[in-house]
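In this view, the complex is presented without one of its protein chains, the others remaining in place.
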Amino acid sequence: MLILMSSDHTKKQLEGVLARVRSLRLKPHVIPGKNSVAVGITGNAGALDKALFEGLPGVREAVRVTRPYKLAGRDFKHEDTIVRCGGSEIGGRNLVVIAGPCAVESEEQLLRIARAVKRAGAHMLRGGAFKPRTSPYAFQGLGREGLRMLATARRETGLAIVTEVLDQRSLDDVAEYADVLQVGARNMQNFALLKDLGKLKKPVMLKRGLSATLDEWLMSAEYLLSEGNDQVFLCERGIRAFSDHARNTLDLNVVPAVRELSHLPIIVDPSHATGVRARVAPMARAAAAAGAHGLMIEVHDRPDQALCDGPQALHPDDFARLMRDLAAIGRAVGRPLAPRAVRR
Amino acid sequence: MLILMSSDHTKKQLEGVLARVRSLRLKPHVIPGKNSVAVGITGNAGALDKALFEGLPGVREAVRVTRPYKLAGRDFKHEDTIVRCGGSEIGGRNLVVIAGPCAVESEEQLLRIARAVKRAGAHMLRGGAFKPRTSPYAFQGLGREGLRMLATARRETGLAIVTEVLDQRSLDDVAEYADVLQVGARNMQNFALLKDLGKLKKPVMLKRGLSATLDEWLMSAEYLLSEGNDQVFLCERGIRAFSDHARNTLDLNVVPAVRELSHLPIIVDPSHATGVRARVAPMARAAAAAGAHGLMIEVHDRPDQALCDGPQALHPDDFARLMRDLAAIGRAVGRPLAPRAVRR
Amino acid sequence: MLILMSSDHTKKQLEGVLARVRSLRLKPHVIPGKNSVAVGITGNAGALDKALFEGLPGVREAVRVTRPYKLAGRDFKHEDTIVRCGGSEIGGRNLVVIAGPCAVESEEQLLRIARAVKRAGAHMLRGGAFKPRTSPYAFQGLGREGLRMLATARRETGLAIVTEVLDQRSLDDVAEYADVLQVGARNMQNFALLKDLGKLKKPVMLKRGLSATLDEWLMSAEYLLSEGNDQVFLCERGIRAFSDHARNTLDLNVVPAVRELSHLPIIVDPSHATGVRARVAPMARAAAAAGAHGLMIEVHDRPDQALCDGPQALHPDDFARLMRDLAAIGRAVGRPLAPRAVRR
Partner (left out) sequence: MLILMSSDHTKKQLEGVLARVRSLRLKPHVIPGKNSVAVGITGNAGALDKALFEGLPGVREAVRVTRPYKLAGRDFKHEDTIVRCGGSEIGGRNLVVIAGPCAVESEEQLLRIARAVKRAGAHMLRGGAFKPRTSPYAFQGLGREGLRMLATARRETGLAIVTEVLDQRSLDDVAEYADVLQVGARNMQNFALLKDLGKLKKPVMLKRGLSATLDEWLMSAEYLLSEGNDQVFLCERGIRAFSDHARNTLDLNVVPAVRELSHLPIIVDPSHATGVRARVAPMARAAAAAGAHGLMIEVHDRPDQALCDGPQALHPDDFARLMRDLAAIGRAVGRPLAPRAVRR
């Protein structure tokens, strides 16, 4: 931590800061500047709270010198984490693709789409049984019944299941059926839910919140890790900016940033990031070229009848074409598409 | 709903759209333009999902003509909602002030501050027993014990209690003690929690999410209202923008916007919106002048020892001075400070 | 400047940083941390460029300890700057109001509105002769002829004239007629124009860019000040965020922030900040309560015939009502409305 004193601080105010540092059994280092003075602090075991200093008279700002997270950072664990789900490894050398409908609508719909994405080479199956919807009047998912359909699809296709957990009440049910539990963007800072998920022994996919900084995102991962669950991977799905030409603003820049700062794998969801079918494939290709460990893509064979997010779903034929592009790009950038999933 | 066709749509695609509209038992109205064509839709009872049309070939965009919320809007209920909590009315003619510490730290701390804010004229007492923290290592609140201290403070001062509910598990506890249950910014779209709160018969204060549009905010209120709880008021607490000179960007513009579109009361939290003590009073005064129904302000008598958000807490003396300013502004804009709370 | 080394830097990389600091004839101070090391730098006369260090191997980040601006900051000049224009003082104890139409449309229109705003108590007259328009097909202003009409209105009413300068070519013309030259939001970083304006001896009003940080804004003021023009005041007019309920997001929080860091006066333009007539008065009242030195407000007596921004123009009667509110708020917060302008 570094404390920047305001330019008109008094000698007494500086002494107050030094006293506060010492009272915390830490060591202050005064760094004189031209117009002002800074105080470096050493001796702390974990991250210090800026608020310990920013309220003191004469203090302009407290600047963190070390990152606020610990377990999620490369200082703690240098080598890449690999998350194993079903027969796939996320975070290793290969590109992994999760595909399926936005929502489970019926067993028939799910099986049709599951078979199609498997045929095209997808490694895991996505499908929402509990859906977070902006409107209380929109389709909220089939719930427990949807989970059972996902289990059926897994049995039929051998694909591992990724599905969202919305709240603490349905957590046990989702954990019973899912191979990977998804935390949605709107729940990224639902800390109570994160704590519960941290106690599970199942992989968790943590989506980035609409307005989450990278530090905040990794701090949410820290909630999972600090409770003991180290099977965690991240998913960038677009952030909220002023732009109005797409549903969200895909922040691919965060992919190399995550890989630099954290050992956790990162995948990209181009479907929510764009909201428009025609832009899903370009952004999926871009994410693969940027070095993402995987992709999650919405596919529907009858998108105009979909109960949720039809306009962003790829048709199975388009998805198959995209898989071929991804294979070519993967070869070009040294991250080949993972081998086809085999039934466990 | 209005469907805008792309400029190079074919006759067949237009017919597809008309067929889709009719299949929903609605009535299409073709509006020819210079370069393109639009299709107006009438006959729907509630809001239509854009996704029903945006996936169709030849469609450029679907534009909502009516607002997505119903119960939260003025069309449904024209007159202002007044929420009664303790002896105060939020949403009526008077300005109501909620004040207290960020977190309950001890019975002694809480009582000291509660008495000070009461003396200065505050109408309700705030204090967090369950605290949502970005870091799993930060102080998470005293929990149930904090709730009991709040009850003691209410008994001592007669001030009604506003406190945050973080999750479904602690909901019953919080509901037992609180006069108003606060939903924090990070939980604004925790739809499972909202549904549970909608079944209560207690007032709920719904804070705006960091990146929530006005429509999304009112849709979250709609979750509460549609479950039967009509004792709801909103709280603007700053949004996330690119600015780096303050913790958040206070969006006071939303105050007249809410009052125009919705019958729900709206208050402002200048403490979180600024994050800096010296800017709390200017923004509190601005919010009162903008027509907010109330304010929520953090106060601490020993801010440099506060376990949470000390830098933004006003000292009781500064708070008392602010209350005098608010009284003067309230008189100037025709929204006088509510009379002092009387013990119930 | 403070250099934060990455956690896995080598000893040699640290030595490279120290050597670089010494090669600039500055003094490095090594501050050991738990996981990493920081290097404080002292001895520099002005602000250092971060780029001098951020490219070096082993460096994670360079953090500025002092602000990048000099002349615009309080370190350089502690007491408030007061800008004199016509008979008014902006930056002093009183609230100053600039009002008038968005664009000069005709001599008759301008005179009608100028008389109306004077009657209501406005201190200066605004009106655009050169208009920056998003579309090349929109009304671009009357140009030099508009300037002459403004001069006529000044003669008739005694009100000083505020008008926008768009480019270097028309600078001399505008400077000949205007009492205050306005730099619009889109030109805030038109550095060539700023340098030319810095050589004038006339007051300049510098509007904040749509996505300008406070530091960037003050650096643009620094361009004016460093060329020798110290008659500069700032104007907040709303920034661009994700919000869609208003034309822009008014950032009133910047008012106390500017007043803390800079000696330059700051006024607020609630018309562009809202874009909607009904919200102009609430935001104008809020700006006055927040401590702004002045306001700039668009007024039109026939807004539905206005060639530019009619929807945000106040009718003269509404403006007169607002002036009464501002007088009352000004008294309440200790910044009374300036006395009526007298003919010079």
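To keep things simple, chains are lettered A, B and C as they appear, and every chain counts its residues starting from 1.
Just so it is clear, contacts are C-beta pairs under 8 Å (C-beta built on N, C-alpha and C of every residue); 3 or more make two chains touch, one makes a residue touch a chain.
Small disclaimer: the values here were computed from a predicted structure and weren't measured.
Novice: Which is it among C:14, C:37, C:129 or C:166 that touches the chain not included here?
Specialist: With C:14, C:37, C:129 or C:166 as choices, the missing chain is touched by C:166.
Novice: Taking the entire complex into account, which one of A:30, A:111 or A:289 touches the absent chain?
Specialist: If we include the chain that is not displayed, A:289 is the one touching it.
Novice: If the hidden chain were put back, which residues of subunit A would touch it?
Specialist: 211, 213-215, 239, 241-246, 249-257, 260, 273-274, 278-279, 282-283, 285-291, 325, 328-329, 331-333
Novice: Which subunit C residues would touch the chain omitted from the figure, given the whole complex?
Specialist: Touch set of subunit C with respect to the missing chain: 20, 46-47, 49-52, 54-56, 68, 132-138, 166-170, 186-187, 189-193, 195, 210-211, 216, 219, 222-223, 226-227, 240, 277, 303-304, 306, 308-311, 313.
Novice: Touching the hidden chain in the full complex, which residues of subunit B are there? Just list them.
Specialist: Subunit B touches the missing chain through residues 2, 4, 7-8, 29, 31-36, 38, 40, 42-45, 63, 65-66, 74-75, 240-242.
In this section, only the chains that are shown with their structure count from here on.
Novice: Counting only Cα atoms for the centres, state how far subunit B is from subunit C in Å.
Specialist: Roughly 31 Å separates the two chain centres.
Novice: As a quick test, compute the distance in whole Å between the mean CA positions of subunit A and subunit B.
Specialist: Going by mean C-alpha positions, subunit A sits 27 Å from subunit B.
Novice: Check each residue of subunit A and list the ones that touch at least two other chains.
Specialist: Where subunit A meets two or more other chains at a single residue, that happens at 240.
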